[in-house]
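Just dropping this structure here.
As you look at this complex, bear in mind that one protein chain is not there, while each of the others sits in place.
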Amino acid sequence: MSDVEAGRSGAPPLVVMEHITKRFPGVVANDDVSLELREREVHALVGENGAGKSTLMRVLYGMYSPDGGRILVRGQEVKSSSPRVAISLGIGMVHQHFVLVDPFTVTENVILGDENERVLDMDAAHERVGELAQKYGFVVNPRAVVEDLSVGEEQRVEILKVLYRGVDVLIMDEPTAVLTPAEAKELFANLRQLREAGKSIVFISHKLDEVLEIADRITVLRRGKVVGETTPARTSKAQLAEMMVGRPVLFRLEKPDVEIGETVLQLDELHGEGKLNGLSLEVHSGEILGVAGVEGNGQRELAEAVIGLRRPSGGRVVLNGTDITGEHVQAIRNLGVGYIPEDRHEQGLVLNMTLWENAVLGQHDDEPYSSRWGVLSLRTIKELASRLVQLFDVRARSIDVTAGTLSGGNQQKLILARELETDPKLLVASQPTRGLDVGAIEFVWRQILEQKAAGRAVLLISAELDEIYALSDRIVTVYEGRITGEYPPDAPPEEVGRGMLGDVAAEVT
Amino acid sequence: MATVAAPVEKVRPPWVSNLGGQLFSVLLAFVVALFIGALIIIGYGENPLTVYGTLVRFAFKDVDSFGYVLQIATPLIFSALAIAVCFKGGLFNIGVEGQYLVGMLTASWAALTFDFLPGPLLMWTALLFAMLGGMIWAAIPAVLKVKTGAHEVVTTIMLNGIAVNLLGWALNGPLKYRQEGGQVAARTANFKDNALVPDLGHLFGMRESVHLSWLLPLGFVAAAIVWFVIRRMRLGYEARAVGSTPGSARAGGISVGAVQIKLFMLSGALAGLIGMQQLLADKGYLPVNFVSQLGFTGIAVAFLGQNNPVGIVAASVVWGVLSRGESALQLETDVPREFVIILQGILILSVMVIYQITRRRLARRQLQAAAVVEQVPEAA
Partner (left out) sequence: MPFEDIAVAVQIAFTYYTVIYLTGIGGLFSERSGIVNIGLEGLMVVGTVTGSFGTYYFSTKLGLGVPMGPILGLLFGMACGALFALVHALATITFRVDQIVSGVVINLVAIGLARFLSTLFFGQATQSDPGQPHLTPWDIPGLSSLPWGLGRAFSGLSPVVPVAFLVVIPVTFVLYRTRWGLRLRSAGENPEATRSLGVRVAPLRYVGVLLSGAFAGLSGAFLSVEVVYNWREGQTLGLGFIALAALILSNWNPKRLMWAAFLFGFAQAIPLRLADAPLIREIPDNFIRMTPYVVTIVVLAGFVGRVRPPAAAGRAYESAGGV
């Protein structure tokens, strides 16, 4: 802490953002936000999804020009905004989604835009990049082609790109979201080394444990506004969480008391595309099974194999005693499976079609919505849509607007309404509250619990442990396409955490 | 759940505002194109108003003239519909060109081979084979796309090249016209009269050289069918879902590949009919210097008509008016007739540009509107 205290009284802040306001059509992403960044510090920017963290940093990096406020770097006001200006001022950003040119080598990616000479000397460039990597202890081969690299290595390339430009300020947007725990650990080591080398780092995250581990100072954003600034020593996880959401988090929902019945879904040794490696599990009626795990460990493939979007290369999917492995989505839906996809824009809705057209998707070829001759009955479809919109309180001007005009929460409500309309025996819910605000999360959770109350089976897949704990009757952990442990709903989180990291735990029942 | 729905205010359905937007952008594009065209006309020392007046007046000066306009419009209706059908499903069928050439080939073959068929049966057979030919040629890129992922734009471009050569081969080989006396010509023999599509123009007192045929009403019927399929049928619904978000469509139980193949088939059938005006109404045989490029022109017409069946019929007539005006320019002004093609090109580019701009505007406005609704306080 002595560092921080020294910074406070000593040198002026490296970067000052004063009263920054940034509006997008219909949204105020940053509302009079001020922030200071000092030398040699890791400054965490925390907040829920949509709190305005990334927007603020994009303003700093010059990708967005603010609608109000000003930015001072080393006491000098920044006039124009563009990444180029930001970089020349020593500010660099590592994006959450990597922006790399896949067929290029590491070196080509690193030097792009800052090549020094008109005619390239690639050998010299490889050497420069190699030296740079070595200086900060990064393990990466400059001659490797990016498309052959692992996610962790790609992230290192992204960081190298920024360091190559000689920046002092490194903005990292949700850097651990895509990493395995081991990779995250290595990243933290790298970040500490960078701080020792005199760099300042802005660390955007909503994972509080990480923030408490790595940050020197923490700024909390909520709904585009700063709600507080603190240090790890002066705060706790619970306190941070409360600042983030504005009310005590983890609203405890009453789990309905329902008899757990027969097996509805049974997965036997599922294999596929290297993502599923002998995954087996069972879900019973009246039961919510929570599948916990770090993202990218086969969860997506698991959900898609159940609903029929992906044909497993081995193993069986059994629904109510019927083998449905490799069946068509339509057939599986007709057997009573509802699906809430993790990406509602890619697999849930057709954004430029109307609400009523979206409301019938999946049932559109059933009576009474379409006739035997393939003619749609617009009247019954619109009746359905009006009913669903009312029932699930989807806020929209009319059912004739396109789904793309809805907020995330309302889009998710529409999907839920649609998927639950058919009274499915099994609901597959994949990251059902991703990107939603607190109110919408509560709504979704209640709906899922209601499914349980109605005696249906729910396969809940989530990367958020809070969610898993709030809803599940039973928890399993998934790691590299395998189930690594099974836990009761009151198991200590540390134990579940171990399972998520691949330690095969003894089955606790 | 005891919630009360947010007050649902009455709004215009999106197709109304869409239609408004589309009409607006087309009209604006016309203004822009006519303006740029006017600059060229002034370059020739003519008065733009007189020239444009001549263009339009010529198309409507008598019933024959308008007959010619409709004669030009007929194949374009089929062509643009063929493009639009695929476009709704997110597919770009550049191969309409090749598909109609093959349609002419199969129709010619049928008309010459089944010449024993009585009465209109021969004509219907020829039309059927035209559609079949187009469908076969459309099936290739469709199946390749679904099975191997080969992009339809490139495969259809290649198939166009093959189609041209296929026709060249047929006209110099199997379908070559061998007249009595040993004379040969690179064209097919004349079809029997009952293979031809009956004339419609005489009902309106048009001259015999105007080949306005029953293919025009057939084009209207085709437009109506396309409209019905796209807006009212399951296939159209699935096509639009596949065209905009294939992942969501698939998760909704739609077989993306099957939909794509069906669309290509429908498109190919329509494409097959493009050449029939030339084959069964204008000529009565397949000449070696057959009119090509109609498949490409259809793309321009489809976008001018905003890929909407009614719009396409209107756009085809507009295109016909302009094309018909070529002769007028030749006869009555100093502006060369090719000015019309340039004007058409500018027109279609302006439509595309303005459509892009207005669409982005519209999307932004919709987002704002949505945000306002979001702020309605929670009703409890």
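Note that the chains take the letters A and B in the order they are written out, and that residue 1 is the start of every chain.
In this section, a residue touches a chain if its C-beta (ideal position, glycine included) is under 8 Å from a C-beta of that chain, and two chains touch if they have at least 3 such contacts.
As the structure is a computational prediction, the values presented were derived from the model and not from experiment.
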Filtering A:19, A:70, A:84 or A:446 for touch with the omitted chain leaves A:84
Of B:55, B:242, B:313 or B:348, the residue touching the omitted chain is B:348
Contacting the left-out chain: of B:150, B:225, B:291 or B:314, that is B:150
Across the whole complex, the chain not displayed is touched by chain B residues 92, 94, 140, 144, 147-151, 153-155, 157-162, 164-166, 168-169, 172-173, 293, 296-297, 299-300, 303, 336, 338-342, 344-345, 348-349, 352-353, 356-357
Against the hidden chain, chain A presents residues 22, 24, 58, 62-65, 81-84, 87, 93, 95, 99-104, 108-109, 111-115, 117-120, 161
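Note that in this section only the chains that are shown with their structure count from here on.
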Residue positions on chain A within touch of chain B in the complex are 25-27, 307, 309, 328-330, 333, 339, 341, 343, 345-354, 357, 361-362, 364-365, 370, 374-376, 378, 389-393, 395-398, 400-402, 404-407, 410, 439
Listed in rising order, the residues of chain B that touch chain A in the complex are 1, 3, 5-6, 8-14, 232-235, 237-238, 240-241, 244-245, 247-255, 363-364, 366-374, 376, 378-379
